[in-house]
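All protein chains of the complex are present and in place, except for one that has been dropped.
On to chain A.
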């Protein structure tokens, strides 16, 4: 699985766990942890930004990998 130069980061404290990010992720890198918030597995994140585009509240942003 190819990872990108960027990865997605979720603001977990205010995430509403709707799951729209998980639904669009092509790599299955996003999961909803215990119905509380979205969690990104950065080892699988391709950095495509689809989840950030789909999050209704705009609570996902992209960061550069170190």
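Everything that follows uses one rule, which is that a contact is a pair of C-beta atoms (placed from the backbone, for glycine too) under 8 Å apart; a residue touches a chain by one contact, two chains touch by 3 or more; residues count from 1.
We adopt the following convention: contacts and distances are computed from a predicted model.
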item: Hidden chain of the complex, named as in its UniProt record, picked from "Aminotransferase class V-fold PLP-dependent enzyme", "4Fe-4S binding protein", "Branched-chain amino acid ABC transporter, permease protein" or "2-oxoglutarate ferredoxin oxidoreductase subunit alpha"; value: "4Fe-4S binding protein"
item: Hidden-chain contact residue, picked from the options A:9, A:24 or A:62; value: A:24
item: Touch list for chain A against the chain that is not drawn; value: 14, 16-20, 22-26, 32, 34-36, 53-59
